[in-house]
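Every protein chain but one is kept in place in this view of the complex.
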Amino acid sequence: MLGKLTLSAIPLDQPVPLVAGAVVALIVLGVIAWVVIAGHLPYLWREWITSVDHKRIGAMYCILALVMLIRGFSDAILMRSQHAVAYKAGGYLPPEHYDQIFSAHGVIMIFFGAMPFMIGLMNFAVPLQLGVRDVAFPTLNSVSFWLTASGALLVNVSLVVGEFARTGWWPAPPLSEVTYSPGVGVDYYLWAIQISGVGTLLSGVNLVTTILKMRAPGMSYLRMPMFCWTALASNLLIIAAFPILTATLAMLILDRYLGFHFFTDSHGGNSMMFMNLFWAWGHPEVYILALPAYGVFSEVISTFSGKPLFAYRSMVMATMAIFILSFMVWLHHFFTMGPGGDVNGVFAITSMIIAVPTGVKIFDWLFTMYGGRVRLTTAMLWSLGFMVTFVVGGATGVLLAIPPADFVLHNSMFLVAHFHNVMVSAVLFGAFAGYTYWFPKAFGFRLDEWWGKAAFWFGITGFVIVFGCFYWLGLLGMTRRMQHYDVADWRPWILISAFGVVVMFVGLVCQVVQLVVSIRRRDSLRDVTGDPWDGRSLEWATASPPPVFNFAALPEVHGEEAYWAIKSRAREQMRLREEPAYEPIEMPLNSPTGFICAFFSTLIGFAMIWYIWWLAAAGFLGAFVTFVVFAWRDTVEYEIPASEVAKVNRANRSTRLEALHGAGQRRAA
Amino acid sequence: MLPLLCGCQQHNILDAKGPVGAAEANILIIATIIMLAIIVPTMIATVVFALWYREANPRARYRPDWAFSGRIELVVWSVPLLTITFLGAIAWIGAHRLDPATPLDSDKKPLEVQVVSLDWKWLFLYPEAGVASVNELVVPAATPVRFRLTSSSVWNSFFVPKLGSMIYTMRGMVTTLNLMADQEGELRGLSTHFSGDGFSDMHFPVRAVSDAAFADWVKGAQGSGATLDRASYAELAKPGTLDAPRSFGSIEPGLFDGIVAQTVPPGPGPGGSGVEGVRPKGGS
Partner (left out) sequence: MSGAASPASVTVLRGDPYHLGHSRDGHGESRATGRGTGGPSPKRIIVAYGFWIFILSDIVMFASFFASYAVLQGGVSDGPTGPEIFDLSRIAIETALLLLSSFTCGMASLALSARRMLLFQTAMAVTFCLGAGFVALEAMEFYDLIQRNAGPSRSAFLSSFFTLVGCHGLHVSIGLLWLLTMMAQVLAKGFRSDIVRRTLCFALFWHALDIVWVGVFSVVYLMGSIT
């Protein structure tokens, strides 16, 4: 009846995961209880859970990402503290737990931290920047989000029911085959990633269609903000790369569940094929994450330098070059498996070529600041921190792309430092820059600058300490994924890196405090005009938070930097654009389809992990019925009357006009 | 006192003790210097631009519409391009010259060592001498060594940091690696590819000794009497770690090839242990 699931799956004999799981469960139950008792449930259900509004879904993606980033960071704390005490000793985490922790850390940070953060920012900002009302498929968007959340939930369930993978964040066969990993850990990995992977793919389809087919009148490709370009490249990569991951993991599932021989190294199976297929997805994945972050930096640096992005077309070219090149480098992940000089040489060169467009981007951001009027806000600090630290990550990447260097650095702490330098500098700093930059647009008030800057300085200092040590440890020959070690000269650097994690933790606390402080002081941080940063693209042309329909009338675009042009004209003429002729607007109705689908997919995933076949079948049936019910509904849209649209727009216009006159008087004085 | 001294910087890859490692460290240093020449000015420029053009600096000239310069773009594209062309040439030449399968320059005939990664042990077979050792690699100094490597179950990666080049060991496949120790000395090797719970203990001493000492060691091993055949191999391949190195005086012929062809049964591998195969055992 319950497959492999018995009471012994719950680790009653192990205090660490049990306590951790209990604390998480208590927090979750507490929040749910508070929501229910305080009567917020109907509001949450109506306005958030069933919402198909791209802004709400984007915000939920970012909230999920923030929670999971904290979860992943606690894994990092566990690993650093284990290393701090595991010199010539076993430490406090036995290998079977330590192995789960580093696997979970990677999986959570990449799939449930970085990915949702970037997708969330794209979801939120892209339709606004394009000057349209929503993404191409609003309900599908909700399905995508909830599938991602479903995957995240399964990973967290593994904390208390069963185990997580003990294979690292990429489950390389033969270790991940059922012979060598008979537990449910790898199955948790596989189903969580498959489910969230479907969500990611659908979100990629959605955003590509949005960018290619839905733009405000006059918004030709070369008038799109840079963030839309990077979002386009990133989502095209999702469409081209995620199906490879789905297929690869499906093969591993077949190997594990039905005794197929794809990667078994017996009966003709070939484990090398997994490496090729996995990294054919894995390397583009790096750019799926990094490209939107580059887009955020482009927006932030240009806005806070008070200048257009330097060499916009060159940047577009660089973005698309990275998009194409990212598919030609996967083999550098296994230079050390003996592919031979020619193959290694070719892939070394293709890998290095990616550094060219990336370098161009760095220089173009540099010249965006040149001749500008730079405002050192939190978002700008994150961007500057990125530029200063990321060049090191890029340079070590080129270093690792040189096969002879890789022969001594592969799998070392140097490699760990390199990819954290790329992921943290680009993706995490980009996420925080975007979070600070668009927060007032999403919620109508700015985030506190003092706490934001504190979070930045602690964050970047801790980051430099930790990964500076890691680089050096790599040169000292330390390899990754060791649960304990007995080499004396590693010890001091490991202890310093543990201190660095403490500093990063302070940064994280500042980040949380910033949010709390900002919510409490929201009235003084209020963004009344909708344009708190003197922005240049269309998202700043509407109120903060934007009305559900985003724009009362779709803006007409006559050049690059659409909103900057509108604003400049308003400043010259000291009056706003003429009021549009208001028309009723039809918007898609909210739908619980996404949430219900994710509920059933969680059931399917859990049932497949534990071999509860009837439950899996029931889940499939439920999901199908949900879709049919969705497809059967008669009313799919509701109408917002023209008078309502006019009211909302006039309110925003009056505050903007006030601000315009205020600025005019200041200039005159 | 001696072990303490040897313990320092045991793994430092920049302080190589063999031609392969030295060449690799050399490339590493050259490439780093080349890139530092670019990234350090960039980092300084970022800070300088941000501070000079800050809003509060009245002396900085604000040019709100300056957004393109063909000359700058030319420089911006050519600097990385030229750097990468140069480094690409280094990479291409290095990938060929330092390919692990390329034999090393030496007057001496290379010593052949067959390596099998077991679950959390390393097995070294010396086919010419007919001896084998576990968790201890003894090689003559200043003699090239040709390793042929495979695995009994899951992947590992063989790496002696001070000698250079690591290489993967994979079941059913053979990789080739050529290394040489310049001088006598005590080194360390380890696995760099995660292979399960006992992975952290997969390190081993590497002793580069004189020719005479090597001959002595072979004799000593031959005299030890134990034979490495399928049965003792199967025993050895069971998951677990070893407290002290072991050696075998003779090897069953064709054992290594049998392991590669999987006619010798593969090791049971990690896993297996746990509560009903569902989650790991508690306690440490």
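Before moving on, here are some points about what is shown:
A and B are the chain letters, set down in written order, and residue numbers restart from 1 in every chain.
Definition applied: a residue touches a chain if its C-beta (ideal position, glycine included) is under 8 Å from a C-beta of that chain, and two chains touch if they have at least 3 such contacts.
Since the model is a prediction, treat every value here as computed from it, not as a measurement.
Note that the absent chain touches A when the full complex is taken as a whole.
Of the options A:143, A:216, A:337 or A:465, the residue whose C-beta touches the omitted chain is A:216.
The residue touching the chain not shown here, chosen from A:47, A:342 or A:583, is A:583. Of the listed positions A:269, A:434 or A:619, the one in contact with the omitted chain in the full complex is A:269. Only one of A:48, A:92 or A:260 touches the chain withheld from this view, namely A:260. The omitted chain makes contact with just one of the residues A:61, A:112, A:242 or A:463: A:242.
Considering the complete assembly, chain A touches the hidden chain via residues 132-134, 136-137, 201-202, 204-206, 208-209, 212-221, 239-244, 246-248, 250-251, 254-255, 258-262, 264, 266-270, 273, 277, 553-554, 556, 581, 583, 585-588, 624, 628, 631-632, 634-637.
In the analysis below, only the chains that are shown with their structure count from here on.
Rounded to a whole number, the gap between the C-alpha centres of chain A and chain B is 33 angstrom.
Partner chain A is touched in their complex by these residues of chain B: 7-14, 21, 23-25, 27-28, 31-32, 35-36, 38-39, 42-43, 45-47, 49-50, 53-55, 60-69, 72-73, 75-77, 79-81, 83-84, 87-88, 90-92, 94-102, 153-155, 157, 159, 161-162, 164-168, 170-173, 175-177, 188, 190-200, 262, 266, 269-272, 274-284. Considering their complex, residues 4, 6, 8-9, 11, 13-14, 90, 92-97, 99-100, 162-163, 166-168, 172, 174-175, 179-185, 265-266, 271-272, 305-312, 314, 334, 336-338, 340-342, 344-345, 348-349, 352-353, 355-356, 358-360, 362-364, 366-376, 380, 384, 387-388, 391-392, 394-395, 398-399, 401-405, 407-412, 475-485, 487-489 of chain A touch chain B.
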